[in-house]
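Shown here is a partial selection of chains from the complex, left in place.
When the chains are written out, they are named A, B and C in that same order, and each has its own residue count from 1.
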Amino acid sequence: MQIGVPRQDAPGERRVALTPEVVRKLAASSHEVLIESTAGLSAGYTDAAYTDAGATITGPEEAWAAEFVATVLPPPPGVRLRPGGSLLGMLSPFDDPIRMAELAKTGVTAFAFEAVPRTTRAQSVDALSSQATVAGYQAVLEAASMSDRFFPMLTTAAGTIAPSKVLILGAGVAGLQAIATARRLGAVVSAFDVRAAAAEQVQSLGASFVAVDIEAQDAATSGGYAQEVAADEQARILAGLAPHIVKSDVVIATAAIPGKKAPLLITGETVESMRAGSVIIDLAASTGGNCELTQPGQTIRHGEVTIVGDTDLVSRTPGHASQMYAKNVVNFLDLVTGEGGALTHNWDDDIVAGACVTRDGAVAHPRLKEALS
Amino acid sequence: MNTTLAGFLYLIAAVLFILGLKRLSSPATARAGNRLAALGMLLAIVITLLDRQVVSFAVIAAGIVVGGGLGAVLAKRVQMTAMPQLVAAFNGFGGGASALVAAGEFLGSEGLATRTVVTIALSTLIGGITFSGSFVAFGKLQDLISGGRVTYPGQAFGDAVMAAGVVALGVWLVAADSVPALWILLAVSLVLGIVRVLPIGGADMPVVISFLNSLSGVAAATAGFVIESNALIISGALVGASGLILTNIMVKAMNRTLIGVLFMAFGGEGVVSAEDTGDKVARRASPDDVAVTLAYAKRVVIVPGYGLAVAQAQHTIRELATLLEHRGVEVHYAIHPVAGRMPGHMNVLLAEADVPYDVLFDLEDINPTFPRTDVTLVVGANDVVNPSARADTTSPIYGMPILDVDESRMVVVVKRSLSPGFAGIDNPLFYNENTLMLFADAKKGLSEVVSSVKSL
Amino acid sequence: MESLLIPITVFVLAAFVGFEVITKVPPTLHTPLMSGSNAISGITIIGAIISAGRADEVVTSLLGFLAVAFATINVVGGFMVTDRMLEMFKKDRP
């Protein structure tokens, strides 16, 4: 099969969908891999490395027009895909159903990592998890270098440095990784989430769970995802979190609800009562932010508080992020190809079927259909 | 032979028994201990043959040849798995011998002192119970008799009557020196042995055998009272007491009480030693079992899972691994890609406990090594070691690569119950032949294992 | 009862030794230890030999024969089987 890997041209994006390491494997199982020139450079992979691994370097058109295109972000407008071809990537299908409908019209069979079911077996193709892992880790590093304080406690001849207090909002994959990383650095970490299972998971990383007077959600009914909370619960969450936020040196907000605006957890008022020098990292910036004041894509200072809305955090560890993403892509390819590497679209597989967002000229995912109707 | 000299030699034999028993309770010296005890026995037999009122050697020789031959053949031929029932049978023979000695003494002598008759009655009673009880235990273990709890209607009352009968027969025997009384006493003893062991479940047979062994010691001691032999008294008392202690240790390891085991068919405790789930049975182990299993392995693989994180047992598992390494065990860790609840969850924990990176292994690297792994220790992991991912096409996790822990010689799983993990599905691993379950919070359970390994 | 004093003293002391000599036994040794101590309880063979050696009438001879045979099974089989069980510990110790 022919696999195309276009360069990601979105600003700040430094990842690439396949790394030379996995290209070598694909080439060995007689796939033809087309890499757009300099597609991997920003992630540390030279064209030479790709050709070494058995790929062909091409221009953007050829890459996008391949039989099977592996991308990180959705194709930019104006890109020409092969009708009847396949596309795999983090296509944000639920953020923009209209775009999916347009994509369907091109006759492309598109698979979105966002639509992969969050089951145990699906984990190897779960790019959301792998990328969230990077985001959670990187968020803590940013926070630590931005903070005017040390994370760990230090008892020194020049006085005792108290450990920083770090609060993580949303204990999904990114949140848990942030907890782990902040704990490694020696911070005192607490975390909050609306899901019932989260408390145990937070504690399993040695952090403490912030209890707020609401009914915890049993996410088993909704595929592991949280749901929007009722207005009165939302008020109680805001009231319950405020004192914890105010006494934190760093807040890392990761709360999200798939396809919905990110829940509001930090009000402007709360930010104003934070200590001068505190830092908020809002990983939910791209879906509106957990903080009222977040400016997506920007780092701002509100009073003496820094609020990071950067949406390219994952791209700041482009090497490993791409490596993991590429593994997810390859694992997905394994699911949709048969003997000899031919594309068979194993539709019986619930992962493949679930991940499919457009097929036969129409949107295929029930949630999309619902959104469009 | 000079009887005083004989007396001293008997004392030496008894001392050899003591030393032998002591050595038998530690793995490193057990074999030497057994041989020491055997030496003591040889000494005792030789003295007896040289000394005492031995007139005719023919009967003795016949008995020794027949018994020795039979014993040797049985001991050599029987399969390892049938050992417990064999011990039961041997024990039965021992008890029978004590009863016969007492009976012989009674029939062979005239005008015995009252106290001798009392001890003869005791010896017959205890020896008889041991004899028949042991053979019932044998039958249960050999599957000749149902392993279930067999009772007869109105047993509580019937048993009480028999007990009273025993006392009455004893009085009769002592008062009247009556031979029939002896025979009836023997018969009732045999019946008592049968009806008291039948109601006990097959899983408890080891405890019963140990208890009967203790009884056979007492029988030997009472026989010693009869023939006025200190050697018998000492050895019998020794076995009686140490057997009781051993029984107690075994009962404790099963989280039971002796009374509970012996009388449980009649209400009372209903705990079963193996966790029952339908017809599948999970084998429950104690921390001590796990400790020995691990300590004598050559290669151990540790599989951490979410439960390790929940219990925050990372430091404890590290400590255990270090202990084992110091004993020369090779210890590796197998990290499944999705163990825990976030990518790298296990890495975080193990790094915190300072487990060196070079003993952490990936799925692909560790899987081929399981067949040559003696023990795999699964700590709070479940889905990632679920063999249905390999075998059961209907399983929701079918096709996911798992850690093939079931291929190692023995698997020990530490978790709190049989409840499922994240994927919510049952795990056949827990019911495997070669799987032992340690039901405990990982931190608590492992730290008990650590203590136990330290004291080995 | 006078003459029971000494045997009872001996019995009590020996029982104490028995109680104390075994304190902590790893579970794998439960069966071997039981088997070994069971073999020791075959000491009743001494009584059996004396009984059988007296060579009285047929009944007692028969009883004696049975007693010796039973006790010997217990002793010989017991020690041998224990030894077999313990073989596995031979080289496992590092």
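Everything below uses one rule, namely that a contact is a pair of C-beta atoms (placed from the backbone, for glycine too) under 8 Å apart; a residue touches a chain by one contact, two chains touch by 3 or more.
Just so it is clear, the structure is predicted and the values come from calculations on it, not from any experiment.
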| item | value |
| --- | --- |
| Composition by chain label (entire complex, not just displayed copies) | A x2, B x2, C x2 |
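Note that in this section only the chains that are shown with their structure count from here on.
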| item | value |
| --- | --- |
| Averaged-CA centre spacing for the pair subunit C and subunit B, given as whole angstrom | 18 |
| Approximate Å spacing (C-alpha centroids) for the pair subunit A, subunit C | 73 |
| Subunit A and subunit B: spacing of chain centres that average the CA atoms, whole Å | 56 |
| Sites on subunit B at which at least two other chains make contact | none |
| Junction residues of subunit C - those touching two or more other chains | none |
| Sites on subunit B touched by subunit A in the complex | 306, 309-310, 312, 337-338, 340-345, 348, 351-352, 383, 389, 396-400, 422-423 |
| Subunit B partner contacts - residues on subunit C that touch it in the complex | 1, 3-4, 7, 10-19, 21-56, 59-61, 63-87, 89-90, 92-94 |
| Contact set on subunit A toward subunit B in their complex | 119-121, 123-124, 129-130, 133, 173, 176-177, 180, 183-184, 200-201, 203-206 |
